[in-house]
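Of the protein chains in this complex, all but one are displayed in their positions.
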Amino acid sequence: MKAMLLHEDRLFPAESSVRKVARSLYDGVRNLPIISPHGHTQAAWFATNEPFPDPAALFVQPDHYVFRMLYSQGVSLDDLEIGQPAAREPRKVWRIFASHYSLFRGTPTRMWLDFAFQELFGMTERLSEKTADVYFDAIAEKLRRPEFLPRALYEKFNIEVLSTTESPLDELKAHTAIRNSGWKARILPAFRPDPVVDPDYEGFAAQVAQLGEQNGEDASTWKGYLSALRKARARFKALGCTSTDHGHPTAQTADLQQAEAAALFAKVMAGKADAAERELFRAQMLTEMARMSVEDGLVMQIHPGSVRNHNRFVFERYGRDMGADIPRATNYVDALRPLLDRFGNERKLTIILFTLDETAYSRVLAPLAGHYPCLRLGPPWWFHDSPEGMRRFREQTTETAGFYNTVGFNDDTRAFVSIPARHDMARRVDCAFLGRLVAEHRLDEDEAHEVAHDLAYGLAKKAYRL
Amino acid sequence: MKAMLLHEDRLFPAESSVRKVARSLYDGVRNLPIISPHGHTQAAWFATNEPFPDPAALFVQPDHYVFRMLYSQGVSLDDLEIGQPAAREPRKVWRIFASHYSLFRGTPTRMWLDFAFQELFGMTERLSEKTADVYFDAIAEKLRRPEFLPRALYEKFNIEVLSTTESPLDELKAHTAIRNSGWKARILPAFRPDPVVDPDYEGFAAQVAQLGEQNGEDASTWKGYLSALRKARARFKALGCTSTDHGHPTAQTADLQQAEAAALFAKVMAGKADAAERELFRAQMLTEMARMSVEDGLVMQIHPGSVRNHNRFVFERYGRDMGADIPRATNYVDALRPLLDRFGNERKLTIILFTLDETAYSRVLAPLAGHYPCLRLGPPWWFHDSPEGMRRFREQTTETAGFYNTVGFNDDTRAFVSIPARHDMARRVDCAFLGRLVAEHRLDEDEAHEVAHDLAYGLAKKAYRL
Partner (left out) sequence: MKAMLLHEDRLFPAESSVRKVARSLYDGVRNLPIISPHGHTQAAWFATNEPFPDPAALFVQPDHYVFRMLYSQGVSLDDLEIGQPAAREPRKVWRIFASHYSLFRGTPTRMWLDFAFQELFGMTERLSEKTADVYFDAIAEKLRRPEFLPRALYEKFNIEVLSTTESPLDELKAHTAIRNSGWKARILPAFRPDPVVDPDYEGFAAQVAQLGEQNGEDASTWKGYLSALRKARARFKALGCTSTDHGHPTAQTADLQQAEAAALFAKVMAGKADAAERELFRAQMLTEMARMSVEDGLVMQIHPGSVRNHNRFVFERYGRDMGADIPRATNYVDALRPLLDRFGNERKLTIILFTLDETAYSRVLAPLAGHYPCLRLGPPWWFHDSPEGMRRFREQTTETAGFYNTVGFNDDTRAFVSIPARHDMARRVDCAFLGRLVAEHRLDEDEAHEVAHDLAYGLAKKAYRL
């Protein structure tokens, strides 16, 4: 019989002197407020403050980390009622999930889930086919209580600031509603212009037109298009936005003459641009966004290198973001050069680089960030937001870029209740890394305490200007 | 003076709490039968059951792991009598090997050799120039005993099933002879069609013609060629074969219209295909093999990314497989897409992916296997079938793909007496990894015992349908 799902010393190295330091560092940061500068929760949850519907809708259906693993082992997405507005039989979905729970052994998803099960819902016995209904009933019951409403959870989680990610076309009604409600939370939108800067995005041209209309500009011209983007950025900024986010297939940038750029824009809008020209357009737009960031101070985030919707059948049947995005090797050294030639030495500019290609950490990202004043390294992303992934990130970037060219943690999640679990994991793993440095006499303990605090709290606030 | 060559706790982490768990896990799996679903032993050894000739022929001449290291340090292959039918002076070869034994410090080869020296031949003092003759005499003497004949060793090794790797042109006489002999061993052929699907294979066209003749098909036509392959597969299957194996230079796949494929086949057979067309043909053949696997249930293994026979001089003088194959960076994300678009969601299909490019583990292979129902990850291959290589594999794949999208261990060896050593090493390294997870409270100990059993035994049986 297990008393707890999670051990107090989890993720700390077993060796006693390292563990002792790690614990001590963690004690200093475990209760710091959460800074969440990048994620995919929905502002509407906090605007309406309605209860989360059921355990399946909370834990299974929105979380592609969960259902991609189930799918890989033969569970059908139909049986999980994925892509439906709401599960008709949430208990059935939950039982499928529970009976496959052993698949998650050794994964961070398992630890995030157990954290929420234990800390939020008080479960003490492991989820399994046998305990499926106990879990379902306990969670379903709690979700109806006032202390489990979105705003109550936000407060319970000790979140100091939470950024969502929105299209420039989003009217930000939920964000406005939160502001107007008088509730004292700091929930901000990040500006993600992919739908209006990536010609390969579904509905690109119509979205650009809409962008123009919304902002009172003629977005069929290059000048009007840029002005509309500037206005949209200003509108986001007025609601507290401090950052933009760019999910491009590559890190390619370009620095065309404005006349060339205008001609390229016209061709792209006319639907006559080939693949290389569409790539060039995205590349140019990163440099345009950097130019606007120099002007308005929004921090840029670049998330390149994901092949979206790799599984044709799943995409055609269930749509985007169904756990079938697969990373590709990513070039930064040549790709970023045009932008860096133009703005790389601007001290007012901050560009946070992410990667799904871990080979870039030591070869190119740490050398770049350890030199260019505008560059910082984002935390390990997506598949690498895991104990081993976070350890590799520190081991492969710190010696060249140090700690101060990194920016703390992003939870980057759609799964709201996983936020405390994810920050807790990151804090533990960073303390474990620092604990090893201290125990190996590569860093003094007083310095390690300062660094731990910066990694858990200070760097994210500073880098994201929060 | 050393009492033993190998320590009972070898390969377990030094930290006492991790080591304790690792030992306990290992105790649960060390004596499990060996499942060897992929390797390069010769069925003829077991069909004829003749003694292995001498120590050099057993340990040095067939093992390119051994002689490539000697060659790298200036030993000539002629002096090792490589490429000869049999050594004329095996003792001289053995002395050269023994006097260079320190080169193998820190390599898995050293541990495999020491395991066989100790466990099989009872040696207790380290091999060196000084002990060369003691070893030679002791091993040579034992090889003449009945308990060192191939079948006796097979039984002593506790092998439950052993797969060899054969060309579709192989008549499988040795496999048939084993079956007919009444000996109760399970020795199966795997179907490796490279000589008849790779236009760059020496003698390709003639081999295709022979394939047609052997199977009563006109293999000069696309249809006849495919039928001949189908029949050859059926013939292998009748002798217990459960898998195919594909050693392509890249992981490229294609999904041509059948008319296009037929035209390409004609061009390839006419010797008029250029390099890109020959690559396209191999790519198409992977998809054809997948189609046949959906029909007949054979599990596919894909082993891409080796530049074969990199050393021109060595190839011209000594032939293939002389330790001069060098890995190349390997693309999977785009390369596999045509095949996956066609069959990736087939739950009846199993494709086991291997790599020599470790950068693919976390970037693409784990994400692919953690999503597509047909994909599984093969164990670390070749240069990476080593303690550090196996550790990296687990550290870089588990968090995304879990344990259950992997398939246990392959010894993949030509060196029959290294089989127990290799499985023992894999079991120890997996238990060391699991021991760390348990000691860091990332996995419960009862679960770790289940996983250890699956990694050592269950997953290989299941994935290979044995």
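As written, the chains take the letters A and B, and residue 1 is the first residue of each chain.
As a working rule, a residue touches a chain if its C-beta (ideal position, glycine included) is under 8 Å from a C-beta of that chain, and two chains touch if they have at least 3 such contacts.
Source: prediction; values computed, not measured.
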Listed residues A:Q284, A:T398 or A:T413, member touching the removed chain: A:T398
Touching residue (missing chain; options B:Y26, B:F52, B:F104 or B:F354): B:F104
Sole residue of B:P327, B:G344, B:P379 or B:G408 that reaches the chain not shown, by the stated touch rule: B:P327
Hidden partner chain, residues of chain A it touches: 15, 17-18, 329, 331, 333-334, 337, 340-341, 344-345, 347, 359, 362-364, 366-373, 375, 395-396, 398-405, 436-437, 439-444, 447, 450-451
Chain not shown, touching residues in chain B: 2, 6-7, 9-15, 68-69, 71-74, 102-108, 111, 126, 307, 310-314, 323-329, 356-359, 383-384, 386-389
